[in-house]
Each structure stands twice: as C-alpha cells, then as structure tokens.
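All protein chains but one are shown at their positions in the complex.
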Amino acid sequence: MLHIARRLIVLVAALALGVTTAQGVTIGVLSPLTGGSAGTGLAQRAGFELALQEINAAGGVLGEPLRIIVEDTQANPAVGLAAFEKLMTEDDVEFIAGGFSSGVTLALIESFRTFQPIVMWIGGAVSGIGIDGFDGIEELIGEEEWFFHVHPWDYHNVEAATAFVADTGVQTVTLLHEDSAFGGPGSAGAQALLEDAGLTVPLREAFTSTLLGGTGDFRAAIAKAAATNADMLYWIGYDSDVVPLTSQIRELNYRPQHIFGAPPGWPSEFAAAPEAQCVTGLIGFMPNLPTPEAQAFTRAYVDLHGAEPDNYMAALAYANLWAYADAINAAGTTDQAAVIAELQTGTFRSPIGDWSFQPSIIAKHQGFTTDLWLVFQYQNGVREIVWPLEKATAPLVSCR
Amino acid sequence: MDLNLLAQALVSGILAAGLYALVSVGLALAIGVIGIVNFAHGEFFMIGAFLAYQLFVSFGIDPVWSLLLVAPALGLIGALIYTSTIRFVLKAPELNQMLLTFGIGIILTNMALLIWGGDPRTIAGIAYRSIGYQVGGVSIGLVPLASFVISFTLVLGLYWMLARTPIGRAMRAVAQNRTGAALVGLEVNRVYLVAFALSAALAGIGGVMIAVIQSPTPGVGLAFTLKAFAIVVVAGLGNIRGVLFASLFVAISESLVATLVPNGDTLRNAVFFAIIFAVLVWRSRRVA
Amino acid sequence: MSVVLTAKGLSKRFGGLAAVDDVSFEVEQGEIFAIIGPNGAGKTTTLNLVSGLLVPTAGSVTLHGRDLTTLTAAERCHAGLGRAFQVVQPFPEMTVRENVLVGAMFGTPGISRADAERRADHALEVTGTTNLAERDAEELTLMEEKRLEIARALATAPTVLLLDEVMAGLRPAEARDAVRLVRSVRDEGVTVVFIEHVMPVVRDLADRVLVMDYGKVLTEGRYADVTKDQRVIEAYLGRDDDAPPTDVAAAAAPAGASGDAAEDEA
Partner (left out) sequence: MSAPAAASRAEARRGPFPWDLLGVVVLAIIAAFTPDLLRFVFDRASVSYLSIASNALSLAILALSWDMLARTGNLSLAHAAFYGAGAYTTALLVKHADVPLWLGIPLGGVVAVAFALLLGSFTLRLRGIYFAIATLAFAEVLKSVVHHAPTDFAGGNAGMNVPALFRPVFIAGEMERWEVAYMRNEAYFYVYAGLLVATVLASILLQRSRLRHAMTAMRTNEEVAGVMGVRATRVKLLAFTLSSAFVGMLGAVEAHRVGSVLPEQSFSVATTVLALVTPIFGGLYTTLGPIVGAFGLSSVQELLRRTFADGYLIGYGVVLVLTILFMPRGVVGTLGTFFRRRRKGAQR
C-alpha cells in the first residue's frame, strides 16, 4: 500500500511541478471541448492551433517557441473555475485566451480579478447593457485594464443586423428568438432598434432551441409568424436550429421576402440543402471573403485540419493568439504593463483584416465591433456575401 | 382566434405524435420486455442519426433508403452491447442498470464527438424536408406525415408481432414471468437479446427521422429521450398501444399551447411534463 | 368470550370485477379462525382489506370496538393487527433478529429500544428461531423463513394475527411443526385468523371455519359441519384443478394491471 501511495504523490507532484520547467511564453486557453457547446470550443481550438503553428514557424515569441495549454471548461461554471485556477497556479501562465458561455464567464470574473492576468476573451457577448437589474460581462469587467474582449458585444450584433435589415428596404419584420440569455435580450434589443428605424415589428415570439431541450418542432411559432405576413422573418437561435427552422418555414408555406438568421454559427453542409436557397445570415467570417488575409487563412486552415472552418470562432481564436504573439514580441518582454501598452496601441492581423482594440460603451479594450459582421446569402449552393455592399460578392435577392 | 391557426395546431400536433411514438416504442420494448431502464437509448438515436448522415455523405444514400441499413446496424450494435454488458446486469437492481447504461451513453456520446465533431451536421440535398401540402389553409408536412405513417405502421406491426408471432409470444411470456418462461423451455437470454436488438433498431429508425428533420449532434438524442421515458411510463410499462395514445395526447396538448399562448413554444416542455406529472399522480391516487 | 375482530359487509371491486362481495364475520378472543375456499375465492383480498393493504369499496373493519376502516396498514398494526404473508418476504439486507426487531420497534409507537429488543427476543423464542438470530435473512430455508415471518408479525405485539397460507410449500413434517407453532402463538393470548388450503391442517387447528367462493361467504361454522355442507363440496369439486396453487395472488393481479400492481413490479 505504502509504495503505491508514495508513487501517487510523486506522480501528482510531477504533474504539478513538471510544467514550470518549460521555457518560453505559455498561453492558457479555456474552451468548452465536451458537452453541448463542444462545437464552438473545438472550433476555437482549431483556430488557436493554426495560429500557434504559424507563430512558431515565424520564430515564436521572444525567440522561443510559444506554447498553449487548452483546458476544457465543459461549459460548466465550477469546472471552468477550477480549470482557470489550474492555468494560473499550476501552469503559471500569464496570459489567458479563449472563452465561451456567459455562465462560465460570470463564474470566472471574481477569480480574474484576483489574479489579474491579461485576459483576451472571445466569449461572453452578453454586455448587460439594456437589461435592467442584470450586470453583464461588459458591465462587470469591461473597465479593467487587463481585460481585452475579442468578440462584438450583443448590441454590436444587433446594430449590424438591424442596419442590414433597414438596408433591404423591408417594412415589417417578425422576430423569432430562442429563449435564453443569448436570444432573449438580443431580440428585445433588435425590436427596439428596428422600431427606432421606423420599421414595424408585428410579432416577437420565443421558441426553445434544440440546443436547450427543444425537439425541433417550431411549427407553432412559425405559423404565428406566417399569420403576420411580415416582409422579413428575422430569427435568433443556435446553429442546430437552422435546419428545422428553414425547412418548416417552407413546409408551412410562409414566403417572406427574406429569411434572416443570427445564430453563432451555421452548419457547414447546409449550403447544399434546398431550403438554404435565399436564406440570409449574419456571420463573423466567411472562407470566401475576397481578401488576401481571408484566402490565406482558409488555405492554411484546410492544410492543417482538412476542411474549411465551420465557425467564425476559429477566425477569432486565430486573431486572439496572433495578437498576443505580436504584442509580446513588440514589447520584447512578458511584463504585463508593456504588453498591455502594445495591445492597446497595436494593429493586429486576422483573417478578417487588420484590427485593433478600441473602447466600447464601457469596455476599455474592445476588439471587433459592428463592422466585423457580414451578411451572406445562400445562392444556388454558394454562400455569397451580400452585405455590407463594399464586401459583397453578389447582390441580395428576394425569396419571393 | 384565427381558426386556421387552430386547425394548423391540431394537424401539427397529431403529426408530431408520430415522432413521439416512434422514439418511445423502442424504449417501451426495452423496459417492458427486458425490464431494463436504458439510459443510453438517446445515444442510440444519436448514432442512428449520424449513421444516416454518414451514409448520405459517403455514398449519397438517401435517408429513405438508409432506414433499411441503419435499423439493422443499430440492431447489431444493440446486440453487441447486450452481449458484452447488459446481460450481466439483468438480475441486478435497476440502479445498477442505470449506471451501466449511463456509462455506455457517455462512451457513445464522446466517441461521436471524436468522430463527427461538435458542430451540427446536415443531410443536405434532400428536397422533401421542406414539402408541405396545402389543404384549405392548413399545411400538412410531408416529413411529419411520413414519420406519422412509418411510426404508426411500426407500432402496429410491433403490436401484431407481440400478439401473433412465436418470438412475440415468447417476449410477452418472458416479460410476464421470467422463471416460468424458462421452465417451459424458452431461452430467456435469446429472447432478451432479440428484444434489445429490436429496441435499438427502432431507436435507429427514430434516429434517421431526427437526422432528416434536424442536425445530428452528439447531444441530439437527449431531449427525445427524456420525453420518451415519460411517454413509456405514462402509457404503462410495455403497453404498446398506450404509447400511441399517450403520444397523441401530449403532442396535441403541446401544439395547442404552443400556438394559443404567446411565446407558447417555450412552454412545450412545461406542458408535456405537467401532463405527465398530473397523470401519474392522479392514477396513483385513483387506484389505491 | 368477547368479539375482538369484526368485518361487516366488506366489498372490493376491481373495475367491474367483484373480488370480495359483502363479506361479514366475527372473530372471538383467543380463537383460531380459518378462511378457506377454492382458488380465486377472494380470501387473500379479504385479508388485505382487513389489514389495510387495500381500501374496501364498501364495508367496515372493527377491532376491539374501534373502527379501523379509514386507517392505514401501519395504524392498524399499532391498533393490534398482525399480518404474515403467504409469499415470505424477509428483509434480505438484515439478520433474522434485525428483521424481527423491525416489527418490535415499529409495531408499538413510542416503545423504547430496550423494550423492543426484549420483545424481539421473546418472539424469536416463541417461534423457535433464537438460534438463527444472527443469520442473514437471505440464507434461510423455507421453514425457517416461515418462522421468521411469524416471529416478525408476533413482535408487533398483535392481539389478532392474520396468517396467509403459512403451510404452503411445506413438507408434512414441517407442516406439523407449523401447526404447533400456530398453537403456541394462540397460547400467547393472540387470536389467529388464517387462510389455508391444506384441509388436515384446518381440521387440526381451526375452532371455526369461514368458507368463501366467488368473493362471497358460502357458509361458516365448525370444521366438521361445513365440510358436510353440499355447497362447499361442490365448490371444491367443481373447480379443483383448473388453477395453480398461487391463484390467490393471481386473483388480485388483474385489478392492478393498469395501475398499482404494475408499478410494484417496476
């Protein structure tokens, strides 16, 4: 018995201490790699891996190879908390990247504040602005010097989407939204903005996403939407809702001019489905974006992972890690103040184009805002960019 | 109230009962005949859905035809799982069976995550998913109609099999009295094997349906499993016809509430489980 | 002698089927009272109605002049009604003594632990199971299980003990032991009501016999008298071999097919 116990202690000690012997800069990544949000987390990891490969091929960080340690949060707050503290105290990282899920982000804030590493966070888009009696992520830590947010806030998403809607020239918009912290406040904000822009919103109706216990029968909600006969159906939900929603809209013979959706991602093979025709969607990155950066990213991504990125989270993760590498190299040190200064002032590469951190309503360092967003339209099996016009690859067509 | 909406709600509800019955009937067989509470049943749907997807992507096989391949494939997987694990816990307390099947479910989910990733997959290129027949202002969806017909055919077929065929009679005998069945020369273990494989095969068919109407993901089975468990229990364990009636009742109720109440879709689960709770409690008080 | 237990107009319907129909009887202090009848006559259902496992559709049960009809099984037990089952069901995770202790501890509300232990040991002695006390209840022979079943019921300190076919499955020598056991229980001052199939046992034990058929009382009286009754002979000869010996349990089963019984199996 005793020798087993001794061996165990040695093993645990090795696990705990072994990593400190590694040289060079290490960045800790928190992502949901298992459970319902695994798709997003795995997409992030794929983006980090591509950036890591390129960074190290280009000489690494401060002359040493960069390392990342990816921890699975399971999208569970308590697990995420333990994972963050492992990164801080066992792996001794000074930089944190990744992130997804408001629940996990809220759980981490207290501990972020304690350790105050540089946190460059992709997840937690719920700003809290516009929700009475609820403090969102931006309200809670936006002002911190060490907090860098690499994803538009919820109001940016809504701003972009409503700008697109207004540009289409439709008069009436029916809103369908999934009923969690993502779609609920988002749709309320969209309704307010649309009405400010002079549009009519005859109906805002909630549904239960397939991601959160729904069985994908949206006919009741769609029938109500059809009864409004609005020019546009605008829905906010998750990627697994795309197929049932779009097919049931047609099955129920609802023919709005536009079916516009804003999920966090789109199922990759959906383009080939007949119900995809003329569906429009908000997205953060398109593999066919006609810019050299986007093309290079997509090519490299396919080389590494064998398929095009399904999810714009990969592009944001890629941007996230490159920003760290460039800022630390520019600072020439891992000293926090110097790196923060570089992050504040620097311009960084990304598949979406050059970007930098700017203040948002509360946050000091906000990367990507309204102008991240593109609207694409499925046209004959291809996702054409239709908005904003300067990036468009094809004109928007009506479904009627 | 718009009469059209009401009629649509009724039609949608009735058709939705087909899918509910389909996902429940395999579970009813497992619980009713073998007496095993299979926590991995939802993962069987999930595997069925991914198999249909893979057959489509790799060989261009339409889900209509992959039904014929996925059902036996799941039957085989079910038989393997039965032979390698389930048969060792038949006499164990039901909690042991739950832990075992929960463990199997975790293994299957995470294997699917490794193989297919976490992003939703899509069976693209099938035209019938969006087809609805307009009858007097009410739309009848082709897929819900087909799944209704398939489901009721399967359920009635299963009912017939249990009543009329030798293996069906053997299943009923084993379900009622395991020892007695063994005494009259039935190979109980073989009957169980067949019943479990059949249960998995039926889950496979449900999985193909799910793959058609939504996107296969590693977690796609969960919502259906919770509801299937509830339907099977309310129907009365092993009561195949009861599954049909229970499915119709809850599906129509859900559809009506979802249509008539603002934001009613988000009340579907509440309506469903409130009915289940009320029926179970009411029945327990009535009998006493 | 005074009447201790009265059943008046007991009826139980399961759906359309009347399992027990207007059954009345009185049992006197210190008596051994037998309920007999062919398979499916409603004997066990009657016992279940008396002990509170089933709620009667109509009728009442009185013990020592106290109406028990609305009480639960546990409350009837506290009032002095003991019950042993046909299918012996010891608690398998306990020793024999612990099994008996359950009856002793819960049969009398507010009993102290020490008193309960004394009572349990006494019940073990009366039933001749003291030497089995520390055995696991899972390892008993059938006769030992029957003794345990009676010891457990006895430990609840009943004034009336209901026994459901204690002799079923016993060999003749064991049955003779069981007869002695029931007598010694009566000698403790406990009134006994029992269901039995084995006629010699009924003859040896019963002071009075109630004969049931199709849920109704056929006749009642001394053993010698009722066995001469033409209706009794017909009832037995008419349907002697058409059902297995476990018919009584089976008779109750269809009732629960849609509800409780099915739940118990789960």
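The letters A, B and C name the chains in turn, as written, and every chain counts its residues from 1.
Keep this in mind: a residue touches a chain if its C-beta (ideal position, glycine included) is under 8 Å from a C-beta of that chain, and two chains touch if they have at least 3 such contacts.
In this text, all values refer to a predicted model and were calculated from it rather than measured experimentally.
Of the chains on view, those touched by the hidden chain across the whole complex are A, B, C. Of the candidate positions A:E110, A:E145 or A:D303, contact with the hidden chain is made by A:E110.
Shown as candidates are B:I104, B:A124 or B:A175; the residue that touches the absent chain is B:I104.
Within the full complex, the residue among C:K8, C:H78, C:R203 or C:K216 touching the omitted chain is C:H78. For chain A, the residues touching the chain absent from view are 13, 15-16, 33-34, 70, 72, 76-79, 81-82, 85-86, 88-90, 102-103, 106-107, 109-111, 114-116, 126, 131-135, 140, 179-181, 183-185, 212-213. Along chain B, the points of touch with the absent chain fall at residues 31, 37, 85, 88-89, 92, 94-96, 98-100, 102-107, 109-111, 113-114, 222, 226, 229-230, 233-234, 237, 266-267, 269-270, 272-274, 276-277, 280-281, 284-285, 287-288.
Interface residues of chain C facing the missing partner chain: 51-53, 72-78, 81-83, 85, 89, 91-94, 97-98, 101-103, 105-109, 113, 116-117, 121, 130-131, 133-134, 152-153, 156, 260, 263-266.
Throughout what follows, only the chains that are shown with their structure count from here on.
Geometrically, the chain at the heart of the complex, using CA-atom means, is B. Here the CA centre of chain A is 34 Å from the CA centre of chain B.
For this pair, chain B with chain C, the centres built from the Cα atoms lie 45 Å apart. Multi-chain contact residues of chain A, defined as those touching 2 or more other chains: none present.
Residue ranges on chain A touching chain B, taken from their complex, read 34-43, 179, 205-208, 210-211, 213-221, 223-224, 227, 239-240, 242-244, 246-248, 250-253, 265, 267-276, 310-311. On the chain B side of its complex with chain A, the touching residues are 2, 4-5, 8-9, 12, 16, 19, 57, 110, 113, 117-127, 129-132, 134, 139, 141-143, 210, 213-215, 217-220, 222-224, 226-227, 255, 258-259, 262-266, 268-269.
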